[in-house]
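Shown here: the complex without one of its protein chains, the others still in place.
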Amino acid sequence: MSRRDDVYVVGCGMHPFGRDESVTGMDMAERAVREALADAGVGWEDVGYAAGGSDVSGKPDTLVGRLGLTGVPFVNVQNGCATGASTVLAVANALRAGEASLGLAVGFDKHERGAFHVSAARYGLGEWYAETGMMLTTQFFALKTQRYLYEHGISERALAMVAARAFRNGSHHPLAWRRKPLTEQEILDSAEVSPPLTQYMFCSPGQGSAALVLALGDRAFDLCEQPVKLASLAFRTRRFGSFEVFSPWLPPGPHHSPSIDAAEAAFRTAGVRPADVQVAQLQDTDSGSELIHLAETGLCGHGEQEELLAAGATDPTGRIPVNTDGGCLAGGEPVGASGLRQFHEVVRQLQGRAPGVQVPGAPRVGFTHVYGAPGISACSVLTI
Amino acid sequence: MSRRDDVYVVGCGMHPFGRDESVTGMDMAERAVREALADAGVGWEDVGYAAGGSDVSGKPDTLVGRLGLTGVPFVNVQNGCATGASTVLAVANALRAGEASLGLAVGFDKHERGAFHVSAARYGLGEWYAETGMMLTTQFFALKTQRYLYEHGISERALAMVAARAFRNGSHHPLAWRRKPLTEQEILDSAEVSPPLTQYMFCSPGQGSAALVLALGDRAFDLCEQPVKLASLAFRTRRFGSFEVFSPWLPPGPHHSPSIDAAEAAFRTAGVRPADVQVAQLQDTDSGSELIHLAETGLCGHGEQEELLAAGATDPTGRIPVNTDGGCLAGGEPVGASGLRQFHEVVRQLQGRAPGVQVPGAPRVGFTHVYGAPGISACSVLTI
Amino acid sequence: MTTRLIDESLFENPTNPTNPESLVHLEFDDGDAPRLAGARCSGCGTVVFPRQESCPRCSGRTMSAHVLPVSGRVWSWTRQAFAPKPPYRAPTEGHQPYHVGYVDLGEVLVEALLTVSRAEIRIGLPVRLTTVPAYRDDDGTEVVTFAFRPERDGER
Partner (left out) sequence: MTTRLIDESLFENPTNPTNPESLVHLEFDDGDAPRLAGARCSGCGTVVFPRQESCPRCSGRTMSAHVLPVSGRVWSWTRQAFAPKPPYRAPTEGHQPYHVGYVDLGEVLVEALLTVSRAEIRIGLPVRLTTVPAYRDDDGTEVVTFAFRPERDGER
């Protein structure tokens, strides 16, 4: 594929994550978009294709009423925690298909406090499943983590190390929600939610928005001194035998995961190996998820996580910096925005202008990973 | 663009529209997909990219649990009445971007009876707007039609002619909901909803599903004897000054429409003129909408509609057959499925195997048009 | 009985807050009843209603409060024959078919309830701003919204 057909990130913007009752989801989205456009040095009228995602905070295409009525095609997508990746994929495909040379991807959400509401019917399940108290995402993550620790001989302390690093990174990041560092013991001693996971090992539904401006080929280099190449973006649904949320049953193992497929496809398309990654974003809905995703994406072997964490290898100064912005644990998870937050952080890291702690040594290969219901994952490789 | 880069419809399937309490939205979607796959002579495992849309009846990507867990990327889109077109656009862009050579688009919905529920906040409006009884789609269509008839000297009888033709076509169509022909007088005498529109001039929320299998270039000709070329598909949001649903204010006229932009772009890209169209699908949420869309898409001039209708020019045997399956008026409007129903009908007409009345003379150029909130339209040209 | 405006952001600052009963059915040449307030873009002159912070035409963000004219002409109209579902809130006496339409105020068309009889209503009819009861709050407060009524001889 020639540079002409490649898609690049040429601008990014973000509304701080957290809680702020004075702004709506659309307010945050507008701010993130304007910041991304300014970052790219373009106007809204230059955008030839747009995609947006929000789980609960409005129809993204109504943003045209605030940004300007230019007639631009604006597609709304909705893929749970992978929504951000879906917006980028929709825009990248449109650019490569020749629909436009400049596109915009935006995600936003503002959730109620506490666990997400669920509807059994919406997932094709009987009411009994929710009524008997088995339809909770927190349980799923706990059950998956419990089994994973057992199979790979990992201690519960490793879960606390993940969260401690997240809050440490968040404490240095101006756009993160949780900015107070916590010790491993404080995390282990926090309220029990679903063992082995405690309160501070879970991210919370929050609010925020992030946006990217994408450009095709030469246009990207005209606009931006340091365009970041979307070397690949692979989106996969689950295959038979994956262990997913809201599963009243599972087949006997081994259990596959769409994260494995998406990561393999992303690395293959980009022509890089997991060992080449210098800054990574992994879906960390909870500490256990990040642990599992570290191995599923190929960034380490199963069971190696605890040693890596203890050695500081996933810190910003380590061999494979993970969630340098604090991830979902420090940022919260506004579902529609979370995937784009990952892109925002990796792009800024690769451009040497991280909002928080900058990974030293001018990293050139970045990686993002989202994972969500009902068994979907999207991974990207970003290079500079 | 060479044939290699062109996208073709190679299979289509549809679950009958209407009311059937024995099936869910997902049931209908599964049936439409299986029928489309069988029509194309492929299996679900051959599909390399999928997009689905449903307004209220579940997360389309959960269909993988019924169709087979192949790992396929499956993007959910949501663009109101234009959702069907968004699914086709997402798949077509993915095929042209090189993501896959075979893709699937599916839409489905099962709505409650009566008018659609609305939320002011979801449209960025204050509660006062809904509380004072101004936030009804039926009012919008009536207000737009009232003004249009006034400006172009069209009588209310033209509205009845549109509905009479829809029910006439529906009466011959095995997949339509309303199969009873009605006279113009019966339509004019039906219950007043919002003048100038009566009950039988409005479509009802209903249920149904439709699906398309799309293939790239030579693959299409390997699979299908009569692939239908997606010569263009243009999606547009409103520009400043369009008259849209849920508008507490409008600028002084003239009022533009995204349908004008989308149709112009679709014809330009396909390299055909409106006069070349031999079978057309127009969004007919109500009789007035179809009248207006006939002119906005360029299929006739403003004010010519009444004469065309009276002369039978929009009948299946006329110069420009419109909504040969009865459109939304006879089919009802399951929001996620409606746009794909249009494709289904036009594809079958161009292949000479219409489920209802076949347009004579082997039509070679078809056209589809959807229009919806918050001011979006998508038009396609299909050729054989 | 207390009375309140349905949404104060739609109106210019009411000048007589100490006597909220004065809001209902006041004539606007009285000079002390609330007029509709939108916003005007200092960049391109576009007038919007209700106010918003950025301009839908030029995306500029210098919108200033702008009081709308009180008289205009019916630009389009329809009748709401059936009772809308919630969040519509019917008046105390229950739903009665009502008219709604856009009123051409010159610089902007505003959608509003039209307190005009079926016999009289037509595109082009001169109308004038008024207020009408919308619904009653749970605590009994009468909630008032804006509407347009036929203009009387000599009012223009």
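Residue numbering begins at 1 within each chain, and the chains themselves are lettered A, B and C in the order written.
We adopt the following convention: a contact is a pair of C-beta atoms (placed from the backbone, for glycine too) under 8 Å apart; a residue touches a chain by one contact, two chains touch by 3 or more.
As the structure is a prediction and not an experimental result, all values here were calculated from the model.
Asker: Using the touch definition from the header, name the shown chains in contact with the chain that isn't displayed.
Answerer: Touched by the chain not displayed, across the whole complex: A, B.
Asker: Would you mind spotting which of B:67, B:224 or B:335 touches the chain that isn't drawn?
Answerer: Once the missing chain is taken into account, the touching residue is B:67.
Asker: Out of A:57, A:93, A:169 or A:194, point to the residue that touches the absent chain in the complete complex.
Answerer: A:194
Asker: So which of A:24, A:139, A:171 or A:351 would be touching the chain we can't see?
Answerer: A:139
Asker: At which residues does chain A meet the chain that is not included here?
Answerer: Within chain A, the residues that touch the unshown chain are 114-115, 117-120, 126-128, 130-136, 139, 142-144, 146-147, 150, 191-197, 240, 247-252.
Asker: Can you name the residues of chain B that touch the chain not displayed here?
Answerer: The missing chain touches chain B at positions 30, 43-44, 65-69.
Assume only the chains that are shown with their structure count from here on.
Asker: Specify the chain with the shortest distance from its C-alpha centroid to the centroid of every protein C-alpha atom present.
Answerer: Minimum centroid-to-centroid distance belongs to B.
Asker: For chain B, what residues touch not just one other chain but two or more?
Answerer: Those would be 240.
Asker: Counting only residues that touch at least two other chains, what does the list for chain C look like?
Answerer: Counting only residues that touch two or more other chains, chain C contributes 56-57.
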